[in-house]
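Every protein chain except one is present and positioned as in the full complex.
And now, subunit A:
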Amino acid sequence: MIVRNPVVRRIVRSVVVRRVAGTLGTLFGVAVLVFVMLRAIPGDQITAGLGTEAAALTPAQRQALELYYGLDQPLVAQFFSWLGNLFTGNLGYSARSQQSVLELTLHALPVTFELAVFSIVLALLIGVPLGMLAASRTSATGNAAGQVVSLAGLSIPAFLLATTLLSVFAASFGFNPNGQGFATLVEDPLLNLQQMFLPALVLGFGIAAPILRTTRTAVLEVRSDDFVRTARAKGVPERRLQVRHVLRNALVPIVTMTGLQFGYLLGGAVVVEQIFSVPGIGRQVLLGIQQKEYAVVQSTVLVIALAFVLVNLLTDVLYRVIDPRVRAS
């Protein structure tokens, strides 16, 4: 849509500017916070690498290692040196992997993105239909099933479900594609889908619970609206009524919840990635923290924060697509 009115155009521009400025401010805040928090954690790259052997270092050896890892610089200089790397685009360097953080992230982020999409799809496939069933006054069984799935999804820890599924499938059926080297979607689509299936199922099951609950509440609320009664009185078929009228009008809270969960998933599902050996962004951050690779953690967290912001933006755009009232306002 082309905005012709200069006043409206100015307003739109100021909204965009405010939004971009807010995003940059948020990202800078995240950067400072992560930088400070990492330095507050006891230990550094030297003790993380050498462990208790670090006690045997002479002062000159320690000094040489501080120089090697750039720890000899004052904290402010370290911060701005890293910030400089952000602007040059390589996001810093990982001595452990012998790669720039950008290269590492370009490998890990698509893996996490794929896992997040796969998980969300499974969560929606489980959560939305069961949520609608649970909201149905006519189906007591559906309601009970919804309550059980919702309770199970919220209360079964992901690590327990993941370990159980992995052990049972491997021991009983010899099914453990995650035991093979990880294949990307491009390298081997079939193996990749197999490797993603169980982790996505575990994550999807956990996420299905809040989606189910949100769907149930939203559907119950919309169902009592006048327009639903009117449509039913006009003889709209029940199936069409539920999908075209009820579900569509209940979508906003469902999209909000899905967007939130998707944002969290982009932050990396560390435990599930660990158990199923999925080389995603969560594992990248965890390894960075374990090895005290400050640049890896700082840059990756920033990428995650940016992804979260973008997902929120996308969610806002989706509101406009699915709800004409938002467009109108």
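Keep this in mind: a residue touches a chain if its C-beta (ideal position, glycine included) is under 8 Å from a C-beta of that chain, and two chains touch if they have at least 3 such contacts; residues count from 1.
Here, contacts and distances are computed from a predicted model.
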{"item": "UniProt protein name of the chain not shown, from \"Cytidylate kinase-like family protein\", \"Nitrogenase iron-molybdenum cofactor biosynthesis protein NifE\", \"ABC transporter substrate-binding protein\" or \"NADH dehydrogenase subunit L\"", "value": "\"ABC transporter substrate-binding protein\""}
{"item": "Touch criterion as defined above, residue of A:V36, A:A64 or A:V317 at the omitted chain", "value": "A:A64"}
{"item": "Sole residue of A:T258, A:Q284, A:T300 or A:T315 that reaches the chain not shown, by the stated touch rule", "value": "A:Q284"}
{"item": "Contact partner of the left-out chain, one of A:V34, A:L91, A:L104 or A:A307", "value": "A:L104"}
{"item": "Which of A:G84, A:P157 or A:G181 contacts the chain that the document leaves out", "value": "A:G181"}
{"item": "Subunit A residues touching the omitted chain (full complex)", "value": "41-43, 47-58, 60-62, 64-65, 68, 94-99, 104, 122, 125-126, 128-130, 132-133, 136, 139, 142, 163, 166-167, 169-171, 173-182, 190-191, 193-194, 197, 201, 238-239, 242-243, 246-247, 274-277, 279, 283-284, 287, 291-292"}
